[in-house]
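A protein chain is absent from this complex, but the other protein chains hold their places.
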Amino acid sequence: MILSRREALVLALGSVAAAAIPMQALAAVDEAVAAFTGGAEVVTGPGVVLTAPEIAENGNTVPIGVEAAGAVSIMVLAAGNPTPAVATFTFGELAGAHMASTRIRLSKTQDVIAIAKMPDGSFVRASSEVKVTIGGCGG
Amino acid sequence: MANDVKPRVKVPKSAKAGEAVVLKTLISHPMESGQRKNSKGEVIPRSIINRFTCDFNGKNVIDVAMDPAISTNPYFEFEAMVNEAGEFKFTWYDDDGSVYEDSKSIEIA
Partner (left out) sequence: MKQRTIKTALAATAVLGLAFAGMASAEPVDDTLVIDGVEIVTKAAGAAHLDGALPEAMSGWHFRDTETRAMQADDFDNPGMIYVDRGLDLWNAVDGTEGKSCASCHEGPEAMAGLRAVTPRVDEKTGKVMNIESYVNDCRTTRMGAEAWGDKAVELTDMLALISFQSRGELMNVAIDGAAAPFYEKGKEIYYTRFGQLELSCASCHEDNYGNYIRSDHLSQGQTNGFPVYRLKDAKLTTPQGRFVGCVRDTRAETFKIGSDEFNALELYVASRGNGLAVEGVSVRN
């Protein structure tokens, strides 16, 4: 394949743009985490459990669940979405097990992140990659 | 919008005192994300339910802040501790100011 100068330029610009998007998304994730934690340290650990399918049949409706015994609240982020915020579950005094399930939108294959705020002010994180398939039949 | 929205909730008819019960809710709502474009290429403005709460006899069970990544027809499953007979109240808050409510009572077996 022989590229004209213009084509080469377009390709080069395209790759710059493609590289810039994940960095923006990462910054947005960091911002969302900071807003939730107030800058406190977040440790990855078993204190919070994130249940998500390994492969989602359609990214428009992906079932996920979070659980963290004793947690005050759990924030869910989708790191690869145009905006990463998904939901924050805050448990009231009459909550049973501190768990919740819902269905979410994932724009592409990406990490889903759950961060639980514990009563002692510490934060625990779990994440799981969900592969989003693109079906053959738009219908 | 508001006349198209229909909540469904699933609450057991009865529970033992001190038992945790599983609750499920579903509400018909497009959850327009603000990311989509119409056929003319114009961005369709965001219009979502941004908060859901469940209370039992006036005390909170769960309070959910919702973002546009929640799917159309939002679904939640969670647990509530039941110590006495009473009424669950479910409330959804729409971006447009509408508030949708449903309630279900539970007895102590």
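So that you can tell them apart, the chains are marked A and B in the order they are listed, and the count of residues begins at 1 in each.
Going forward, a contact is a pair of C-beta atoms (placed from the backbone, for glycine too) under 8 Å apart; a residue touches a chain by one contact, two chains touch by 3 or more.
Quick caveat: nothing in here was measured; it's all calculated off a predicted structure.
Seen across the whole complex, the unshown chain contacts subunit B at 6, 8, 10, 24, 26, 28, 30, 71-73, 75. Within the entire complex, the positions of subunit A that touch the omitted partner chain are 53, 55-58, 60-63, 133-139.
Criterion: only the chains that are shown with their structure count from here on.
Note on chain placement: the centre of subunit A and the centre of subunit B lie 22 Å apart, centres being C-alpha means. Subunit B makes touch with subunit A in their complex at residues 20-22, 33, 35, 54-56, 59-72, 74-81. If you check the complex, the residues on subunit A that touch subunit B are 60-62, 65, 78, 81-97, 99-106.
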